[in-house]
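Of the protein chains in this complex, all but one are displayed in their positions.
Each chain gets a letter, A and B, in the order it is written, and its residues are counted from 1.
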Amino acid sequence: MRGNLKLGLARMRLLLFLLALFATLLPRSATADATAAREALAILAGGNLDAMEPAIGTIARSGVPWAEPVLGALLEGRLLVRPSDRAVFLRTPDGVLLEAESGAPTSVDAKSLRPIRINNRLRRTLEGALGALTLGHGDPAVRLTAAEKLFARPDPSALDSLEAALVRETEPRVREAFARARAAILLEHGPPPARAEAALALAASPSPAVLGKLQAARRALPADAAPEIVAALEEAIAKVERRLRLLELAQTLFQGMSLGSVLLLAAIGLAVTFGVMGVINMAHGEMVMLGAYATWAVQQAMRALLPGALDWSLIFAVPAAFILAAAAGWAIERGVISRLYGRPLETLLATFGISLVLQQAVRLGIGATNREVVTPSWMSGLWEPVPGLALTTNRIVIVLFAIAVFLLLVALVRGTRLGLEIRAVTQNRRMAETMGIRTPRVDALTFALGSGIAGIGGVALAQIDNVSPNLGQAYIVDSFIVVVFGGVGNLWGTFLGAMTLGLVNKLLEPVAGAVLGKIIVLLALILFIQRRPQGLFALRGRAAEA
Amino acid sequence: MTAAPRSPLRPALMLSLVGCAILLVPILNRLVPEGSALHLEDRFVPLFGKYLAYAVLAVSLDLIWGRAGILSLGHGAFFALGGYAMGMYLMRQIGPRGVYAHPVLPDFMVFLNWQELPWYWYGFDRFWFAMIMVVLVPGTLAFLFGWFAFRSRVSGVYFSIITQALTFALMLAFFRNEMGFGGNNGLTDFKDILGFPITAPDTRLALYLATGLLLLLALVVAIHLRRSPLGRLLVAIRDGEARARFLGHDTLKAKLFVWTLSAVLAGLAGALYVPQVGIINPSEFSPAASIEIAIWVAVGGRDTILGPVVGSLLVNGMKTWLTGAAPELWLFVLGGLFVLVTLVLPDGLVGIGRALARRFKTGSSAAPIEAGPGPMEAARG
Partner (left out) sequence: MAEAARTVSGGTILEPHILLYLDGVTVSFDGFKALNSLSLVLEEGELRTIIGPNGAGKTTMMDVITGKTRPDAGTVLFKGGIDLLRLDETAIARLGIGRKFQRPTVFDRLTVAENLELAMQGGWSLTRLIAGRLDVEGREQVERTLEIVGLSALRHELAGRLSHGQRQWLEIGMLLVQNPRLILLDEPVAGMSDAETAKTAELILRLKGAHTIVVVEHDMHFVRELGAKVTVLHEGRVLAEGPVEAVQSDPAVIEVYLGRS
């Protein structure tokens, strides 16, 4: 703490020094500006709104070191005046009182002070002035924010300082932001030819804000504007619109894929237990829930034992979730489901009972409230493959994870001894028995496998959803729909079914709204299942009747 | 599901038994003097009325599940639709007595700034119209849904799952304020029914008796259905629908008839349920509520006349008691019931009763015929 404070102070001193240096370089007399600024501060203390506007400009241009903190405080209502002598103080965001000019702490009685009020017009003026002030800040992030502010509220008076800053700027990202802000100012306030040029420059970085500005600029053009200028603006608008539509579509597709992979993770275990074995497991959602709780528990344990490696707790959470859910699945199969083979409706009811018991056990044992699973730092953040298309990292990770789990399962079923036995038992139980396969053992293992995979799905869902006893309930209906839609007994069908449903859901959402979209999907599915009871990718001929 | 097709109790005897049981509530409430240990307070009358409505719902599910082997996981939807139709009538009866004192619009519509009544609320100020809707809305939905499903030969668990999706979709829809059914809160704050104050003890007793009458009617329907050729056809459909078709039976029509009849009964039960509990909201559509009905039937005994009645009374009585005494235990008990009944009591309590009666009669241990794997065997592959 102490070290940080020291470092902060040192930085502050350096900053003050630089500001002082900068001030001496200014062409006009610094002392005269300082005097003018002090007078302007007195005007601010007077509270006359009309007089305040030029005073703000004076302070901003003066280059005095206290200009930025004081104007910032004024904007946020933290600039205070003592009515008795009109002395000005400012309160820092953490509540410490400072003298406005010197920045020195003061012990003045807070009750004797009242804030200086401003109105909306002044607020805009202040924001513009502050934007220009911070363009020369030492921290690139601050410069970037300043540029973005200027872009959002183009202030023609800042154009000169902006252009100066643009020449000095070395950071490419900040340079771009400066150029955008400059173009925005020119677009709104420049002479018509400059507007056309600015419009085309802005069109290179399309965003809804740019589109808004371009459209406003088009409307602001006088009726007798030169046709080539009108054409340039309209071309810029069309270009941005095209690009935005494309970006929006890409974003929707990604969201659809993301939802699809969530559905896939929830349904993939069911594709084994229901799709391959034909067992209706209504407690499937609870296997997902157990996986999510295992993730939480592993994270809690790591926090206590290995806080440094907390970011990598998922590496332990995946096997833990698999083992926990697989063990639960094995117990359910041995204890209940194996006694109900050939009676699917009874299996459905019994496993629903198990799901109630599991939920309630977690509710009583761990608590009914949501548990928070911390997203590892490497999973948070954004990835912007092209400007304007921002994909959240955790969603990308989940899409990749879902595909990986799916491929692993396919490899397991196709390429291992267990997979072979599973296929043998599901295709011809009696034949498998005569060949010496211990079918009850295969049943239990298959079910444990499906449950374990559901648990792994829970690890991923814990990153994006609340970990609560009801977690599984949210996914059970969707999971069944995915498996049935994709075609029972067909792993690839489940994959495509999940992705299709995810995409359809997300494509419908902007048109119909989230809830109505879901209802439409459900109703469409009810109709679909009736038309094609075998699902999207049905087997034909004798195999379909097995 | 014992093979014995005949119940040891004669139908007339069974009906009078249920009738007497129903009359117990008014007797204990009105004829036994207050202060007596046996006296039933007024406030318990609607509780028993609710149980009777649930019993009708259970009988309706058993018609289609016990007899025809078609498990609906969406029967709560028909129950709720009947309830909403009745609720709409009761809302319109409030008139200007609502919080916002609007002459026509129910409170929630005023709250949502609606200017006029949606068209589908027209007519619900008349009791006869509401009653027609109570029958027509669940009946039509069931008919259309069943026609699509049965025609494309959706059966077994697939049918169960899409009925679940149906009630789930309806739940989401009714949660929306824009639907005009009160959204989250549903319909409530009812004042009176047919001019009688809805919370008055006399009205409540009358509603109770009406529900009892409906239960008897449902049982008469169930008994007749069992003894008719259609009842035998339904058993045949349950155990081998393809074979029944080869015998020249139009199984689609038979299933559709019983399915729709069952939905209408459920809707009527819902209509009598709402004025007694005083509220109807979208949670009645939740898939869990529907699946619970199946356990009432299973506990009592499927494909029996008394089973669903006994099961629904028992499970709901237990629910009332446990959610008061030890609320955290209730879900364990309910979940346990699901497992227990399917594993060790496939014939429910009535099955046990029959086995005991048979043993008592013959004096020997006449082994019941094994339920056997049945036709569902095929669904496993």
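Throughout what follows, a residue touches a chain if its C-beta (ideal position, glycine included) is under 8 Å from a C-beta of that chain, and two chains touch if they have at least 3 such contacts.
Being a predicted model, the structure only gives us computed values, none of them experimental.
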## Note on the structure
Out of B:230, B:329 or B:343, only one touches the absent chain, namely B:230
### Query
Among B:254, B:291 or B:350, which residue is in touch with the absent chain?
B:254
### Task
Quickly run down the residues of chain B that touch the omitted chain.
1, 3, 5, 225, 228-230, 232-233, 235-236, 239-240, 242-251, 253-254, 257, 369, 372
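Here, only the chains that are shown with their structure count from here on.
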## Note on the structure
Between the Cα centroids of chain A and chain B the separation in whole angstrom comes to 45
### Query
Which of the residues in chain A come into contact with chain B in the complex?
278, 280, 282, 336, 339-350, 352-357, 359-361, 363-364, 426-427, 429, 473, 477, 480-481, 484, 515-516, 518-519, 522-523, 525-527, 529-531, 533, 546
#### Entry: chain B to chain A touching residues, read off their complex
69, 71, 145, 148-149, 151-154, 156-158, 160-162, 164-166, 168-169, 172-173, 175-176, 287-288, 291, 294-295, 298, 328, 331-332, 334-339, 341-343, 346, 373-374, 376-377, 379-381
